[in-house]
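Here the complex is missing one protein chain, while the rest keep their positions.
Presenting subunit A:
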Amino acid sequence: MDMTTTEEIKNEEDKEVKEEQNEVKEEKPGISEEGGDGHDGGDDLFHVDQIINGCKCYVDKEGKYRLAEILSVHIRNSKKVFYVHYDDFNKRLDEWIDASRIDFKKPIKFPKPKTPKKDEKKKEATPALTNVATPSTISSQAATPGASANTGGDVMDLDNLNVQGLLSEGEELSREDEIKKLRTSGSMTQNSHEVARVRNLSRVILGKHEVEPWYFSPYPVELTDQDVIYICDFTLSYFGSKKQFERFRSKCTLRHPPGNEIYRDDVVSFFEVDGRKQRTWCRNLCLLSKLFLDHKTLYYDVDPFLFYCMTKRDELGHHLVGYFSKEKESAEGYNVACILTLPQYQRHGYGKLLIQFSYELSKKEGKVGSPEKPLSDLGLLSYRAYWADTIIIFLMENGPETSIDEISSKTSMTTTDILHTLQTLNMLKYYKGQHIICLTDQIVEQYEKMKKKKRHFLDSEKLVWKPPVFTAAQLRFGW
């Protein structure tokens, strides 16, 4: 079937399902009476066998019943298990459950049959598509905030800060258009395939850590049968067999990311790895990071990206803590494509270091930059925190006057991101007929707290790096 339509139908359906939330689909109790699995079928509204992909029912999540969509049904040990996605929860909390957690007393909602709506949808979709078919206009106004600040368009509408370069509602990017766009730039996907909605690995051993994957990742499909996947801490190679992993480890001599170290301090190091030169390693890295990044796409190869990998040293070598990828040539002024702190290192402040590093690189390049959109929830929070800290420090430690442009040139942040942050922090005020930046009491307090904490900051002196230059041939996509 044509991808575009299914995707769109999917989206439409979601909406409709929401609208219909109160329409209770009554099921004949007679059928559910036969329901097994230890359920007393007395007042069950439906039977376990009726549960199919796409239907929604209430599932016990941490003591509360939540509406959840069934994404997959399997039979494990002759029992049915269901892969569920909870409404209004991030996909990373999707999980396999058995029937015992399903509330049969609350109504089930089935997906609308697709066939009658198909033509209608197509008609509706066409205008939206034409809108999208000229991505250049969209991206130029939306996604190059840095550029717009410099090209005379330095007046920005505070009500319509198009911070994110996202498409507005109704402007849904078709799969085909997205692939077309990805061919030339970017690493994010906004749509995901049906299969890819179900997490395919259950346990990953990475170095000495045991980690639960969050999302689907296209590791060889044969590996998904394994209970656990072994991933080499240094090469990021993956094995379903422990013996293989053991043999591999006995031969492997790599002890750090296979690139040049460009930063080193007491806590971390950064390595620059070229996707074109280290194809295997970078592919491994992408596969691994896809486990924890929802919107990352692996549709295309790693050639056009540089990977900046943050490591922590010990007597075994440099262990990967997190990384961000960066397009060698970003048409839209992004300084980060994908960014990830590995789950076992999260909530230790490494994310901020990664973000800081990305801006240090932009400073060296003399450019402003912004991360590629969409951000994930965690990404948004990390970036907001970094932006807030940076701006607060700048404002507290500099003179009584500044301009958005000045902050931008000192921090390499785009003017849109700065305005966005100032608004989020409620610092942009209107006073006596003028805009001012107001250091609220909370901000001053936050600044003082930050100073006390003695957070680790990267030292730009220790960055030994020149912006790499690529020839046209090196940037060409194919070989």
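The criterion applied here is as follows: a contact is a pair of C-beta atoms (placed from the backbone, for glycine too) under 8 Å apart; a residue touches a chain by one contact, two chains touch by 3 or more; residues count from 1.
Please note the rule applied: contacts and distances are computed from a predicted model.
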Which listed name, "Translation initiation factor IF2/IF5 domain-containing protein", "Enhancer of polycomb-like protein", "phosphatidylinositol N-acetylglucosaminyltransferase" or "UDP-N-acetylglucosamine transferase subunit ALG13", is the one UniProt assigns to the chain that has been left out? "Enhancer of polycomb-like protein"
Selected from A:D227, A:E315 or A:E461 as touching the chain missing from the view: A:E315
Return the single residue from A:K56, A:H295, A:K326 or A:K352 that touches the missing chain. A:H295
Hidden-chain contact residue, picked from the options A:Y58, A:F82, A:F239 or A:F307: A:F239
Residue of A:L380, A:I393 or A:M450 in touch with the missing chain, whole complex considered: A:L380
